[in-house]
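The complex appears here without one of its protein chains, the remainder shown in place.
Letters A and B mark the chains as written, and numbering starts fresh at 1 in each.
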Amino acid sequence: MSSRFAIVAMTIAALLAGALVYSGCGGDDNEGGSSTSGNQAAKSDIRPGTTVKLWIMPNGPAPQEDMEAALQPFTADTGINVDVEVVDWGVQLDRIRNAAVSGEGPDVTQAGTTQVPFFAALGGFQDLSDRVEDIGGEGAYADGVWQTTQVVGQDGTWAVPWFTEARSIYYRKDVLEKAGVDEATAFESWDSFRATLQAIKDNVPGIEPFGTPGKKAFDLVHHVMPFVWDAGGAELSDDNAKSTINSPEAVEGVTFFADLVNDGLADPSQLERDGTQVENQFKGGKIAVWMGGPWVLASIDRKDDTNWVPAARKNVGVAPMPAGPNGDAYTFVGGSDLMMFESSQNQNEAWELMKFLSQDKVQTDYASLLGMFPARTEPQQSYGETNGANFQSVFQAIQQGRTYAPIPQWGAVENAYKGRFGNILDSAAGKGGSYPDSVQQQLDEAAKEADGLLAQTTG
Amino acid sequence: MATQSLPETEPATVTVVGPGPAPRRRGSLRGSRRRFVVALVAPAVVFMVLVHLLPAIGGFYLSFKNLNLFTFRQLFDAPWAGFENYRTILFEDNPLRSGFTGAVRNTAIYTFWTVAGTIGGGLAVALLLNREMRGIKVVRTLMLTPWIVPSFVVAVLWQFMWQSDVGIINKVLVDYSGVLGERPVWLIGENSLWAIIVPSIWRGLPFAMLIFLAGLQAMPKELHEAAAIDGAGAFKRFRYITLPLLRPLIGVQLLFGVIYAAYQFSIPYVMFGSNPGPDADLMMTLIVRQSFSNNLFGYGSAVSVLLMLAMLVWVAIWYRAFKRDLEVA
Partner (left out) sequence: MTQRRLVNLGLDALTWLVLLVMLAPVLWLVISSLQDDRELATGAYDLLHPTLDAFTGMWQTIDFERFFVNSLVICTVAALLATAFASSAGYALARFRFRGSRVFGLTVIGTQLIPGSMFLLPLFIGFIWINQNVGLPLYDTHVGMIIVYTAFFTPVAIFFMRSFFLAIPRDLEEAAMVDGCTPFKAFVKIVLPNAAPGLVATFVYAFLFAWDELLFVANLTQDTAETIPIGIRTFIGNYQQRTAQLMAAGVVSTLPVLIAFFLTQRWLVRGLTAGAVKG
């Protein structure tokens, strides 16, 4: 008798508890769409047949197809359709901003890791702190990667890390051989880096030693800043209130990089091009050494990437960035996160999509298609181990990775730095401004400009 | 069939100044006529007010606001900044101002050379084509082609042509003809302004040529013949007959040429992106970059207002110089 009573009582209690928990997820149904505190979004909260709109940037030679293929299991499993749209890097900042402000846009968008603070401060994006436990929360990500979802001065988790990349040195093994340089030590330090380039210039005609894009490249700052860091400089002061890009250490770092152009070790005509064009110059066998991200590795095996010439395709080597005078070999670690729009009418479904893209296996598969690294720690580790020496080099680079301060004004500050770095490189190539005086002068201007941008307030 | 004389209706925008009888009351049309005119003009007026004037006033208003990254969502309700934006641009020593003065300088140089090249070149080519020759009609028509090519196509084409290592221009100058020994760099550094001036002249010249050619052909031959009989050489005839008769046309080209050049955006933007560099940054690329890349929207609006003021000054100057050319026939 009593045991039966106990069983019934417990069942009722369980049902009551379940109902309480369930109704706790109800939340207020405003026009923003479904509940905002769905921490146990049960499968029944999801409406199969909904279409979630996703914006991605060109993450490889065939971005649309790659993404759609990766999402097929998701649609098959949940019945949620995903409408993928590829938005060019050149216009994505404007587009995402307009979408956030106008309330008309996709449900989920990819965003560069350094852009998240800006978008979060702009407003229009969903705080995901209630949901991230679903995917393991902070603990599932390396510290540097998790920081890309946070914003100084604004509590909350504004994005979910998607994939990680780090810049390393790409080189042509055959060219190094011809130049008589041992690839194991070629890029060890700043000095050996220069010596390698010089050796290539002296001994291997028909190919330029090094090439870097100029101010047209959206990621120019990612290439120059590691040298600033190596020399002991920093882009902003520790409290992020002032720019320190004109400190003597920063000048030293930038000068080292610009000297490569000034001394003829870097091909000046590359400065007219943007990042992708210079990448294609490396693939096309015009430059022997280049700085870039891991996605190039994935394209080596892709037949549909016709930018490669056979000699380049077969002889790609990757090395971590060179160590500076203090022994540090920093590199820029970036990648992309996923953000959800506040105006989305399909927030539960959108979250399902983001959860899917955060699964270990999906992370690994998609990242390997792109040549990026998964953002989650576990797959990231095994990824480096299983994919060969070149990927190992990139993984090593990630360990020495550094990123910028997560402040909202960073995007604008980076733009200001980019313009100034570009001007410095131009002057080093002999075009406009007198080098090397231009370095200090431009960096002083950059610092002033950044200070002005940092001083922006709400009133 | 070109009309040689105006019909009796006076163009609405011409001011006929001078002594005369007390001005009649213009415009007091009778009822249905009045309604008719209003109906004719209404659609255009409505559109212009709603889409042109109101937003322009809005833009003016925004230049007094502190509209930046943090306040953007408030849009028109952003905090009031008064003349702060203007003060920063004009009087404070910071990179925003040096960017502004740099863009002003570049735009002035660009405008000068583009307008000079377009009008001078257009006039020269019009003179050249104002003769009898076999196939001259074909030549005149084909000469208009650069004007029809859309400006974004012009920009991508010339950007490809200007590339220092693979571009065709350097190939011709250095490899094929040997005119220059070293390959000049056009897209970065001091030459970058020329990289946009040249295609602008190339594209604008045919239009000016067309106008001047029509003017030349409408010129009565008797004037030239009489002058020739009197012993005036070709040069003198040009200076004392042709040029004065073409003055109104040159005036119009000058007016709109300067405005169009000062407001140029497509060509540098497509060729260089949002940051053409300190040598080729024009006013419009500066405004767009500061507004949309640096999120300094209030600043961008203020610079737009200043640019427009500069153009108003230009129109006033032009009006003084060319006033009498407006009072035609």
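One rule holds in what follows: a residue touches a chain if its C-beta (ideal position, glycine included) is under 8 Å from a C-beta of that chain, and two chains touch if they have at least 3 such contacts.
Note that the coordinates shown come from a computational prediction; the quantities given were computed from them, not determined experimentally.
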Partner chains on view for the chain not depicted: A, B
Residue among B:L90, B:L180 or B:A214 touching the omitted chain: B:A214
Omitted-chain contact residue, chosen from B:L128, B:L173, B:L223 or B:I241: B:L128
Residue, one of A:D45, A:E68, A:D94 or A:D365, that touches the chain absent here: A:D94
Touch with the omitted chain, as defined above, among B:P95, B:G117, B:G167 or B:G189: B:G167
Subunit A residues that touch the omitted chain in the full complex: 57-58, 60-61, 63, 85, 87-91, 94-95, 98-99, 101-105, 274-277, 280, 284, 286, 306-307
Residues of subunit B (touch criterion as defined above) contacting the omitted chain: 2-13, 26-29, 32-34, 36-37, 39-41, 43-45, 47-48, 50-60, 62, 67, 75-76, 125, 128-129, 131, 133-134, 136, 139, 141-146, 148-153, 156-158, 160-161, 163, 165-168, 171, 199, 202, 205-207, 210-212, 214-215, 218, 248-249, 252, 256, 259, 263, 265-266, 269-270, 283-284, 287-288, 291-292, 297, 300-301, 304-305, 307-308, 311-312, 315, 328-329
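One rule holds for everything that comes next: only the chains that are shown with their structure count from here on.
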Partner subunit B, residues of subunit A touching it in the complex: 90, 93-94, 97, 101, 118, 121-124, 214-216, 268-269, 271-272, 274, 408-409, 411-412, 415-416, 418-419, 422-423, 426, 429-432, 445-446, 448-449, 452-453, 456-459
Residue numbers on subunit B that touch subunit A, as the complex places them: 66, 68-73, 75, 79, 94-96, 98, 163-165, 185, 187-191, 272-273, 275, 277-279, 292-296
